[in-house]
Structure formats: C-alpha cells, structure tokens
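Removed from the display is one protein chain of the complex; every other protein chain stays in position.
== subunit A ==
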Amino acid sequence: MANPSAVCNGHLHHHHHQKQNNLLKSGISKKNGIIKGTKKNGVSNGTLYKKPFIEHFEQAPMYVAVFTFVGFAVGTIFGYLRDFMRAWGLEKRNIAAEREQQKDFVPLYQDFENFYTRNLYLRIRDNWNRPICSVPGPQFDLMERVTDDYNWTFRFTGRTIKNVINMGSYNYLGFAETDVNALKTVTIELEKYGTGVCSTRQEMGTLDKHVELENLVAKFLGVEDAMVFGMGFATNSMNIPALVGKGCLILSDELNHTSLVLGARLSGATIRIFKHNNMQSLEKLLRDAIIYGQPRTHRKWRKIIILVEGIYSMEGSIVRLPEIVSLKNKYKAYLYLDEAHSIGAVGATGRGVVEYFGMSPNDVDVLMGTFTKSFGAAGGYIAGKKDLVDFLRTHSHSAVYATSMCPPVAEQIIRAMRCLMGLDGTTQGLQRVRQLEKNTRYFRRKLHEMGFIIYGNDDSPVVPLLLYMPGKIGAFARRMLEKNIGVVVVGFPATPITESRARFCVSAAHTREMLDTVLNALDELGDFLHLKYSRYSKSSHPELYEESRLED
C-alpha cells in the first residue's frame, strides 16, 4: 500500500512519525521519535491521507526530566519553608485575608489547594496577564508593569513598551487590524445598532444581522445550516448537554479543551477518554462500548459521540480526521469536531481540517468552531444538517437563556468571512491563507534546524517549543520581553508537569523580517538557556526540503 512516510524517508533523517503501535506497546513513553518500521495497523491510511501527515513529539533526554523534577522539588521545599516563615510571622504576609467578622466561618480555601499558586506560580506570575494597549496585531504595545514586592502586587509605571512582536495572540489570518477601510462596515453597523442586544435568541434577540451571519457561515462551510452564539466557550458547554444526555456515551480525546470537558460533564452522559490522536485506543473503546453496552446493566447505548478538536492548542497536533471518520462510519457513532483553532488557519481556502484532508463537510456530524481566533471577533458557531441546527435553535441552553451576539461583532465576522471567501472582490482572503501557510512552514523549519524540540504537525500554526524546566519558564519569557518579543509560556497544570512549553502562534500578518527577528532572538536565547534539546542535528539539505514542500 502506498505509504506516506516513503515520501519523506528519502531526504531527511530527522523526520519522525508518531507510531501508533508503539503507543500501545510501550505504555511508558507515549511519544516516540524514531522511525521503526512503516506498518500502520487499523485502517489502511495509505489511501486515506492525500498528503503526508507528519507530526513530531520528540522525547527529551533523560537528564532533562530529572532536572525538571529536581527543579520542582526545590521549589516545593522553598515553598514549605516560606509558608512556615509566614505562619510564624517571620515573613510579611501579603495575602489578602478573611474578614474579622467571618473568621469563624469554614475557611473558603484550603491551604494546600493554594500551595502551588502561592509558592510556584507566584514567582513567575509577571509573565501572564500582561496588559496591552493597542490592537493585538503582529505587533502591539505593552503597558510597563513592575513589582516592588516579588510579584505580590504590580504597579504600572505609565510607560508603554512599543512595537513588541506579538507571538502570543490568536491572530492567524491577521484580521485583528484597525485599518479604517477594513473596519468601514463595522463602524457603520456599530452606529446603527449600538452595542447591546438585551434579549435572548428565542425572545426578542434574533436580529437580521444574525440571520445574515448564519447564512454566510453555512455557505462558507458548505453545510445546510448554522447557528451562532455569543461566546466560544459557551458554545461547547451549552450545546453538548443539549445533544447528549443520560444513557449516551461520549468518547473524548485526552487533551480536549476545558469547554468540551465541561460540556461533557454537564450533559450527564458517560465519558470515556481515549489516548491523544490514537486510533487504536478509540477503536478499542468503540468496540467495547457496543459489545458490552452500558456498565452494569448492559443496556445498549442510546448514541455514541466522539469529541475531537481540529488543532489542539497545547500540542499543535492536527486530528487524524480520515481515520476517525472511517471509524465513525464503521461503528455508527457521531462526530463532534471543535475547530476553534483550525477554522481559517488550515485548508487550501481556510475552511478548516475538513478541507485540509480533502473530505466533505457531510462526513462530520457536528461542525463547531469559534470566531475568536481566525476572524478577529468573538463568539462561536455550530453547523451541520438542518435538523441538527433546528434542534439546537429550540433546545440549546444558549438560545433560551443567554444574550445573542452583538451586531458589530457579527459584522466583523461577516466582513472577514466575505474577504476569505473572495466575495468582496479581492483575493486578499486567499493571500492571507497562503501567507499563513508560508509563515508556518518557514518558522517550524527554522526552529527544527536550530535544534529545539517542537511539538505538533508541520502544518499547524500553533508551535509549542518545549522548555521542560520550571526555572526556564520565567527566564525565557522575561528575556524575550527584554528583546521586545511577547511570548506565551505555559506550565503545569495546563500541561503535564514535566513538559512546560512556550507556545508561538504564527500569524499571516507577520512579515519575514519579524519572523527572522524572533528566530534570531530564539537562537541566542536557546544557546544561553540551553534549550536546544533535540538530538537530531540540523538538516544537511535545507534547500531540498523547501523545494519538495512548495510542490504541494
């Protein structure tokens, strides 16, 4: 059978395939970087994948894990020491305290719950919640913030740090802009409608703008109908309970977003987790579910729904959609695809993972996405067959109890979508998609060459760069800010404890110069902080790589 790995096997020796066999065999290391053979069992994916599906999840050398644990241990010991000193009055207590009148109430927070926050997070807290005072485009202005008491409180000096390169905002297509021409229609609609809606969709809150937007979204995605909601998080947490209930089974990916997890919990259905992007694990769960039925009573499940995301924002991996769709068809399950990060960002014309894999939108039962990332607005949508959307119009929690989307935001989505579809008469939309693709490939390739460990698919604009050690998290973010680059770092609990990372979001609005500035800074910093953990040396034929890529 045609093997996608054969395409890249020839040139580069440091391309890795995520081996599904090994994931089940070697339960310890779930991410294996070496090519061991090219057998892929389950479905024959040679015919399913139309272009090479290359993902990297290289494991760091053992000493890194050891040092990471040592780092956390040292932090914990000092944390206990500090708590002890604070309890005995040897150190000033900066924490807000309970009221005098309520001192005999049951304490609101248990001391241990906050241990991590107080002693580890607090030390590097200045790297998060950084306030900005300009549009979150490819460059932005940060408000300068200093702390006089080691991050307990912050004070604004009143100065702004100008033109910091923005590698943290979800601005994939660059629609976060203040260009007067671009925002012309939004300005007009804001003048006409104001900012509020003051009612729910089912009462008096359905405006003609919503109808226009829903029709446009349906056309964009190529489905029968769509419905829009005011908040992306709430789209998941309020619609999954409407679709499934008790007696249903939810199969959810390990690394799903909190909104999906919350929606699944609120629905009351049984939840089973399968290993991240692992089709064997999913198939096993499906088979067991259908054969053995519900636990204890062995009644048949009412329905089975699979929850996956298009691009996983912490890993940068893309879902294996062709395999999931074939599994779903074989076992008669339903598929709910959350394209929060992938709509607009992947695909030849920006229509998401469905287009990226060359599949039809009818293959996915429920297409969900948000407008926050690629469209520079706010809100979410669910699209699919007309029955589905009609059902949601009547039974979604959001339609009945939550205010609808506000008209200027709806207009921003409309103009961005029209631009993307080419309906405004220009090719700007397609240009943005192409630019994002080029930027992504360039950035990822360069980072690989430098020797950093990068996770995720080669085509995903979300680029996690592994830092591992807790001490480096703070150091990395602060030094990058000194070089006038704003990055996002994430640690425990959003990621596993040993895998702290810096996450870059490439945007179509980044120019080659900006990316080069960032890459040079990363190169320097990587050497200074010893971040270049990758054991696979630089490619000896970089030009060859670029050529083969451009043929796509």
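By definition in this document, a residue touches a chain if its C-beta (ideal position, glycine included) is under 8 Å from a C-beta of that chain, and two chains touch if they have at least 3 such contacts; residues count from 1.
Going forward, contacts and distances are computed from a predicted model.
For the omitted chain of this complex, the UniProt record lists the protein as "Serine palmitoyltransferase 1", which is one of "Serine palmitoyltransferase 1", "D-2-hydroxyglutarate dehydrogenase, mitochondrial", "Protein transport protein SEC23" or "histone acetyltransferase". Within the complete assembly, A:331 is the residue of A:49, A:67 or A:331 that touches the hidden chain.
Contact with the undisplayed chain is limited, among A:258, A:329 or A:360, to A:258.
Of the candidate positions A:115, A:391, A:492 or A:536, contact with the hidden chain is made by A:391. Not every partner is drawn; the one left out touches subunit A at residues 96-99, 101-102, 104-110, 117, 121, 128-137, 140, 143, 166, 168-171, 175-178, 180, 183, 186-187, 190-208, 211, 230-234, 237-238, 241, 243, 257-259, 262, 265-266, 287, 290-292, 300-305, 331-334, 365-366, 370-373, 375-378, 387-388, 390-395, 397-403, 406-409, 412, 486, 488.
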